[in-house]
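Missing here: one protein chain of the complex. Every other protein chain is in place.
Labels run A, B and C following the written order; every chain starts at residue 1.
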């Protein structure tokens, strides 16, 4: 997927994490200036407690005196000097996003539509459903839809099949668009910090099953949804985005489910967009999400 | 506090809870029409699961052929027929609200200012602080401020003193405006479903101590506050109102505390206003809050 | 579309507008009780300035001693006595909603998906596009899609064609789901107070063309969308719902357009839902929208 020459329309995105000290911004921006790379957008954040610096720099590589393939190597000495974890990607090489889904269509439909009208900088090469229920929608959007049923008996094989399908399709990350199966550590390890889940509750409240029923039972006045990276502990991974909507005593559980759908797809879409544009950096169990 | 004649400016507020069946609205509205009481506002809600009807009717008593003291008695036969729990109050007899406070002023100040400019239909006859810290603010608003220090040793006596002060001042309900002491069942029983607390977290998430620290630790993207009736289980009583505000990785715990203050005072003020206007009906561990 | 016998699953919806005076609620609820119709939900509003009462009563007709066809007639004497404007509909007879659309799909897709998953109590018998651009989406949802191009030369004939199509399909109301043509008074008269438009600006700010460009120019910090009934004056009809989303200096006009799409489809869906459930009553240039 590399491009031989620098595409004038594309920008490069550098993400950097390292211990904070004087001179980091100067070193990186000096490097770019020296090679004639103009900074289009830069954001940084310093977390004082562990004293860590997070940085996202978007730059225009079109006038640079380095081909984009050599930028990473040329940056390496600076990376070594400051003990940086560096990411580098170009916006004309969009990520491939796999979708996994069960019976409810609203999140999947939302992502497919947003991708089609250009809101999401991703390709969607494949959808996997554990039910055939939504297969016709894959068709309507021209995305291959694989049915991989999951039972208690076949769980391991089913996961292996799904991983194979996602890898074959070249997926860089996976979105669980209301996929109602719990993934094994094996599956999680196949896409480390690259599986985005939407939980239909305002975490850490209402983790686990039937969060809207829990919310109705407790009598809350707002319900929410949470998008997070899936980790080995259910509904406990780093949160990317959350939002809520007002409810009242007039709302039955069915109303909560209906209102919640709007929050779910908004929150999931924002999280996917942020991930696809390299705006999310995970540290510990938290995230930095640059605007 | 009763008024000998019907005040033309005031309205009466009827709140009714009873098992739902055909004819309830007809009976109550028929009673009012018969006595020439015009309905100014009416709201009802039926919860289908326990099949209970909740109703709030605001009516103009000025042209009624009954003095307001006799309305309750005249309604009793209808109440008996439908097994109603009935509340009746008139808006020219505002509730008396006691405030309890510790060191933080923002919620107390907010309530005092709103009452002064006419937003809250209450009188505030007394403030109790367990620290002398905010006594001068009581003075600035002309509200008697009693300092009742609380220690592990004197807790029972201190509570007895506070109850006495609140009773002497004629308080109908009590607001814990960031009062950082846990109340005993004895205290709670002295004002049943009439003690409103503001918790600085989005319940049921982050109950208990230091909710903003808990929120920072979990990496949430919204923080909240919850106003609820205090019950014997900490932070578990019926929720009256909640709200949230967006936060990000840029916010330190101090920023969460600062942003949270705005949510706390908004949510508390809305809950107090609803309670003071007889818009809140508790059932089980939940509330009906009419607009 | 009338049903010969009362359907046990359905409720009836009465909407009433009349000059306010004592005894209205008693008369209507007495009528229902007398005929054994249980009130499921009731909301009323009195606007003191013109002294008008608005009421929406949802009732269970299954045990009534009147067939539903005769309820209207039986109510007529009460209607005459209080000079009521009365509406009556049953929820098992969903409205038919026509959609008109131009090139942008997000609002149309949203309505089609919500209708399919049961969020909107309407049938969608027809879509009209003035471009063929979105015809394939009608197909994907099994809704007939008619292309009716509009030019300055053929505007009258095109409108006549569209009205004919909508009437032939039995449409009770029409949604302009980002339909970018101005309708003539003739068209508006064919569906009085039954054409719902979504304007991509927070009315009354930014009426007319290119509202997002206007918003960027003015440097606002929130952008919005407004759903309203179309009237002869552009973007000036009674507002049903509005909402906003936060923007910043970082957002280009393209970002405003993208963020605005989410607001547009939310606001339009809420307005359509309210209209389809007879929750909206127009008076003057304003609306009462019951919860």
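Everything that follows uses one rule, which is that contacts are C-beta pairs under 8 Å (C-beta built on N, C-alpha and C of every residue); 3 or more make two chains touch, one makes a residue touch a chain.
Because the structure is predicted, anything quoted here is derived from the model rather than measured.
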item: Residue in contact with the excluded chain [from A:40, A:74, A:186 or A:232]; value: A:40
item: Selected from A:25, A:140 or A:160 as touching the chain missing from the view; value: A:25
item: Sole residue of C:34, C:92 or C:243 that reaches the chain not shown, by the stated touch rule; value: C:243
item: Residues from chain A at the interface with the omitted partner, ascending; value: 20-27, 29-30, 32-34, 36-46, 63, 291
item: Contact set of chain B toward the excluded chain (per top definition); value: 105-106, 109, 113, 117, 119, 140, 248, 250, 258, 261-262, 266, 291
item: Interface residues of chain C (partner: the chain not displayed); value: 45, 47-48, 54, 202-206, 218-222, 224, 238-244, 248-250, 252, 284-289
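Just so it is clear, only the chains that are shown with their structure count from here on.
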item: Core chain by centroid distance, with centroids computed from Cα atoms only; value: C
item: Fitting chain B to chain C on CA atoms, where both chains share a sequence, rotation angle to nearest 5 degrees; value: 180
item: Distance-maximising chain from chain A - centres being C-alpha averages; value: B
item: Centre-of-Cα separation between chain B and chain A, whole angstrom; value: 43
item: CA centroid of chain A to CA centroid of chain C, Å; value: 37
item: Multi-partner residues of chain C (at least 2 other chains); value: 291
